[in-house]
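Missing here: one protein chain of the complex. Every other protein chain is in place.
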Amino acid sequence: MNFDFDDAQKALKKQTRDMLKAVCPPEVPRRILEGDEPYAEEVWRALIDMEAPATAIPEQYGGIGFGYLELCVIAEELGRSLAPTPFSSSVYLATDSILLAGSEEQKQEHLPKLAKGESIGTFAYSEGTGALTADGLATRLASGKLTGVKNPVPDGDVASICVVLAASSDGPVLALVDLGGEGVSRRPVETLDPTRSHAEITFDGAPAEVLGAGGDGWALKDRLFDRAAVLFAMEQLGGADACLAMAVDYAKGRYAFGRPIGSFQAIKHKLADLYINNELARANCYYGAWALSTSTPEATAPELRTAAAAARVATIEAYHQAAKENIQTHGGIGFTWESDCHLYYRRSKLLALALGGARVWKNRLIDALEASTAKVEQRAELAHA
Amino acid sequence: MNFDFDDAQKALKKQTRDMLKAVCPPEVPRRILEGDEPYAEEVWRALIDMEAPATAIPEQYGGIGFGYLELCVIAEELGRSLAPTPFSSSVYLATDSILLAGSEEQKQEHLPKLAKGESIGTFAYSEGTGALTADGLATRLASGKLTGVKNPVPDGDVASICVVLAASSDGPVLALVDLGGEGVSRRPVETLDPTRSHAEITFDGAPAEVLGAGGDGWALKDRLFDRAAVLFAMEQLGGADACLAMAVDYAKGRYAFGRPIGSFQAIKHKLADLYINNELARANCYYGAWALSTSTPEATAPELRTAAAAARVATIEAYHQAAKENIQTHGGIGFTWESDCHLYYRRSKLLALALGGARVWKNRLIDALEASTAKVEQRAELAHA
Amino acid sequence: MDFNDTPQEAEFRAQVRAWLSKNAKPLVGRPTVSRRLDSTEGMAIAKEWQTKKADAGFACRHFPKEYGGQGRPVIETVIYEQEEEDFDVPSGFFEIGLGMCAPVLVQYATEEQKQRFVPPMVRGEEVWCQLFSEPGAGSDLAGLRMRAEQQGDEWVVNGQKVWTSGAHYSDWGILVTRHDPTLAKHKGLTFFFVDMKSPGIEIRPIRQISGGSNFNEVYFTNVRIPDAQRLGQVGEGWQVSIITLMNERLAVGGAPPPDADEILRLACQITLEDGQPAIRDTAVRERIAEWYVQAAGLEHIRSRTMTALSRGQTPGPEASITKVVSANKLQAISSFGTDLMGVAGSLSDPATTLEQGLFQTGYLYAPGLRIAGGTDEILRNVIAERVLGLPGDVRVDRDRPFNEVPTGS
Partner (left out) sequence: MDFNDTPQEAEFRAQVRAWLSKNAKPLVGRPTVSRRLDSTEGMAIAKEWQTKKADAGFACRHFPKEYGGQGRPVIETVIYEQEEEDFDVPSGFFEIGLGMCAPVLVQYATEEQKQRFVPPMVRGEEVWCQLFSEPGAGSDLAGLRMRAEQQGDEWVVNGQKVWTSGAHYSDWGILVTRHDPTLAKHKGLTFFFVDMKSPGIEIRPIRQISGGSNFNEVYFTNVRIPDAQRLGQVGEGWQVSIITLMNERLAVGGAPPPDADEILRLACQITLEDGQPAIRDTAVRERIAEWYVQAAGLEHIRSRTMTALSRGQTPGPEASITKVVSANKLQAISSFGTDLMGVAGSLSDPATTLEQGLFQTGYLYAPGLRIAGGTDEILRNVIAERVLGLPGDVRVDRDRPFNEVPTGS
């Protein structure tokens, strides 16, 4: 039994953490929040310099061929530091969808650029308010042309390529589009977390090619999201930890009634509960990381679907609680613009909604558990025997 | 604006409370819990002596013609004292269903006996585990004979008459049965709250008459339950208040670490939250009581359906929290048989399940709100204008 | 029980309604008359309306006649406010003055001062603010450090206040200071009212998470206050503050929308994965039912308060319950609403978001509501100690000189 990251992975984690501490202190996301830059160029650059985008890309496609456990520890630190970069869109979604479904040519063409950060990718699925369904897709791919509106698309304003979930005569497909090409117009949109840029992308007959052999694009999207869910969950875990650390520090140093507020059970038990949430989330995340690391583009580990959903459900709740109770622990100063508390509060909501929210993942989790009902049934019989 | 009981109602409440303090201290429900008596004869007797069962029965049927506000204050005190009597079955369900749907003859025959407690009535609806549905009723009334099994039936072992929700060729009906008559066999069943007796009743061609003109028995049951919901909620409110009072007393007198445990925020805030729950429940209950008091057997007040559901949802949660956290506040002694804490913990669950649990009432509440959606829609238009 | 007015109340309500219908437009959706506290234009409109109300005898009817009121029972003031809610009129500028400053003046100021200051407040001619909290004294108000030193018949005040609503447009403010740090915490405080235009007062707005700036930091540098503007005895500042805060507790009301109605409405508009409206989803239904029950409970609790007022009784701890429940309900409903919208729930542009971004706004506004005017934690202490009679916490700050109380710094 060795349910832990190995020394190399721990070293990578520390290296990433130290780098981000230096390059991405809270002033950086705040600068993006208040300014016009879509993302922090210098942080993105630093990540490229440490070859972070290349982490899970095989060497023959210009990657460094590490595994997903390495990508997971990087994700946790990115979440902790609120790094305002297109990393998640370009790596967890665009790169991974090409690895999953891309043809050899598409891999050869795009992965090296994505690995080196010469190209930023993203994935467009949402079509505005409401649920996303296989037969409800308004964006269509017909005879190589893409038409429709996607909104919000994370980093859609800065990405150069985009994988688009679209309807087609063969049902849903994943289509690859050059956002610099014709028939594409984009409009930056404002979200609850302005430290991450988003755009509404309108496709008006934009040239697009189906990703790989095509096939069931909806199932591909589900597989992609199961994998990305673990990586998003790692970022959420890092954020939840950062909130708890902030709250604990403040509770130790802030005095009221002649004593540190952390000596009052109202605060003390609140923080203990956040710690419990975070530890449950961590356990689910690391298990998800393991399940992801034992999956390949060809074969998904049997544990991944359940583990990914559990990791998402746990981290959405943990980050939400940690972000809002961190503000509460800070009291008056906590809800001021100058305090960093709201940076996490905003990010926690953005990440909670990504890939579908808690409602979607809870139902997906139960679906997965029902799929293994046989096991449950069997136990039931035993119990009644 | 006078959202309060009047002086006479308050006096009746105090009288009932004082009487129950004297006649029904915690030793009484404990005696029933541990012994073989189905209910506390002396408490039931005392309620009859104060004409409590006759409260809401019109004078021409042997009642004293008070209103439902009077019945509500009695119910609150019964809940507070955990009175182990067939009152709720006989008064809120049997008596009220005959008042709602009974023919003149049926009223003349049964109400005077019910008013004087010469006869105990109950209402049989549950048919074992699972949901109760209009087309799922297994108990049937055919050519004046009732066949089927009802379980659990509150006070089914001691009642002399029973109103039964049964299927028939005309759809669901409410059938009136003499439990002393032929074709009726009963078996006491054990529940989580042995201070209230229940039975499984098997009808094997038992002679039964339709209540009143018959008609849609399912709709009748719903109207009956909306009215009874308020009265059950009042009992739950009384129980929740009793739990909080117990917990507060204990927290003031029990010392740990050299101070009353009530001075620790972990306990203090827990009890404050219980108080908040109880006050929200009280407000919903009293509003429900008002809505019930302005309803008649012929015409249900428009507010009743929503108010009754809200009162049930609020009191189920308030009593559950108060009962379980009262135990927690008591610590070790709290989970011993000798402590009275579990008497409330058991009763809170029994009352939570009666008439269908929180799930059922929450959905019923939303149904009622949707029915008034027109109003909501309209507001929406205004808001968007 | 009877939810109707008494005959007198009903008659008064009719008068009010008649007057309002004649002098204001009915409210349709959101108020069009700015309620933003930082709008000078909004302020002008508000002052005009307040004067109009006063001329008609509808402003602070429960105040004594000699101070600009009508000497009527407080229920009439409440009835007026209820009716006014249905009309598109300004608000948000005078509540603190009339709700907190005027009562303390009436109780502690000289007859001359009351005559001078209360009527202009009632007529909206002068605006007042409250200077209590400090960076180191929030929940623990008595921990305040703003120093007041007596020089002849004047006091020289130095220090910083914070969370002062409307300081930038106020003419006067009430102020609690520490005149002697060597006395015990609660014994060394003295209370004043101060001309906000005095030299040495500097005001800086505080920006909130939500982007708005309803509060200010107020810096005092050698601000001179005449001893005649002292309210209560030297060293009596805590008692005077407590009375003011009691009035605040009564004033602090519920939360702004979204509430149960709005989330219900949203759930009817959104379609979920199964192609059904969200309101058909039992998980959604149960959550909304729980919020509706809370909202209805608070509404009925208000009716109980009304009942008490209409009988001339003083209300109980209802305000504390209302604040804890409604602030947390707002946060939960706002968050749930954005979740229901799916990935696009993060879009915050009111122009293109369902319900004009009400849920996104609420999400950012709610955290402050759980803190300002008494945190969740303080209000639970209040309920537990004042209502349930539970013992207070162990105090290590009470029986020693204030300047020896641990501060961590």
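Note that the chains take the letters A, B and C in the order they are written out, and that residue 1 is the start of every chain.
One rule holds in what follows: contacts are C-beta pairs under 8 Å (C-beta built on N, C-alpha and C of every residue); 3 or more make two chains touch, one makes a residue touch a chain.
Everything quoted here is computed from the prediction, not taken from an experiment.
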Per the touch definition above, residue among C:265, C:285, C:304 or C:380 touching the missing chain: C:285
Missing-partner contacts on subunit B, residue numbers: 125-126, 128-133, 136, 151-152, 189-193, 198, 253-260, 264, 266-267, 320, 324, 327-328, 331-338, 341-342, 345, 349-350, 352-360, 363
Footprint left on subunit A by the chain that the document does not show: 1-6, 69, 244, 248, 251-252, 259-260, 262-263, 265, 267-269, 271-273, 275-276, 279-281, 283-284, 286-287, 289-290, 293, 306, 309-310, 313-314, 317, 359, 361-363, 365-366, 369-370, 373, 376-377, 379-380, 382-385
Subunit C, residues in touch with the chain not shown (by the definition above): 281-286, 393-394, 396
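The criterion applied here is as follows: only the chains that are shown with their structure count from here on.
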Relative to subunit A, chain with the most remote C-alpha centre: B
Subunit B-subunit C separation of Cα centroids, rounded to whole Å: 41
Between subunit A and subunit B, centroid-to-centroid distance (C-alpha), Å: 50
Per-residue overlap in subunit C, given as positions that touch at least 2 other chains: 377, 380, 393
Sequence positions of subunit B contacting 2 or more other chains: 265, 269
